[in-house]
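Here the complex is missing a single protein chain, while all its other protein chains stay put.
Right, chain A next:
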Amino acid sequence: MTMFSASIWEESSMGILQVEGINVSYGLSKVLHNVSLKVGKGELVALVGRNGVGKSTTMRAIMGITPSSSGQILWKNRPITKRASHLNARDGLGYVPEERRVFGSLTVWENLDVARRPPREGLEPWTEERVFALFPDLEHFLTRPAGLLSGGQQQMLTIARTLMGNPELILLDEPSEGVAPLIVAQIGKKIRELRDTGVSIIMAEQNLDFVLNLSDRCYVLEKGMIVYHGTAAELRDNEEVQNRYLHI
């Protein structure tokens, strides 16, 4: 039932991240089956699928939060499969969780400060000024506890916080979840701006329009397996895949 579309990944271009056949179980239940994917430098790749198909688990496995039991994860051609998440973060992986896990009792500035990491070679370093240029709203709430921000502002803060670590790859888990439609459009714009800075992005999403507007390539997940892989344009035209795996 796998319907890999040909020609979209040129074998010559090496991925910055390669996930090769990872499996993840929670206790006795297996939630990821043989998931493989690649992300190229500067690419925006989306993981799409309905609720509970393993998008977040894939993100957590890559980040090292929920380790995979088998398979391999390569970051810049070096295996990081079982590496702890703080080492992954220091090595350029930036994780933006779902449900906006800001440190609620810390102020906006403190949230940013806690995540601050040294600049990375070849990338323009993220400073508070640069973060506020991208998310001007946050600058007005510097001294406010993050828990008192609106949902959309908290979502911006989780992204800004991760940027302070100067990531080369950002794992964005459901950035549009639980955010008002107007704010979703804003967040989409910010994600595009981010991609234009040259950073690579993997984004897990249920919102298909959002994904098709932003991403270069898409992986469709169903019951912990990758069932389709194609460019955003190909997925847009493939109503069969959309009907089978994505529409409710």
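Quick notes
Criterion: a contact is a pair of C-beta atoms (placed from the backbone, for glycine too) under 8 Å apart; a residue touches a chain by one contact, two chains touch by 3 or more; residues count from 1.
As a working rule, contacts and distances are computed from a predicted model.
Think of the chain that is not pictured: of "Solute:Na+ symporter, SSS family protein", "Carbon monoxide dehydrogenase large chain", "Branched-chain amino acid transport system permease protein" or "Phosphoribosylformylglycinamidine synthase subunit PurS", UniProt labels it "Branched-chain amino acid transport system permease protein". Contact with the chain that does not appear here is found for just one residue of A:Thr58, A:Thr81 or A:Thr162, A:Thr162. Within the whole complex, the absent chain has one touching residue among A:Asn23, A:Ser36, A:Gln72 or A:Ser85, and that is A:Ser85. Although one chain is not displayed, chain A still touches it through residues 63-65, 84-86, 88-90, 95, 97, 101, 103-106, 110-111, 113-117, 161-162, 165.
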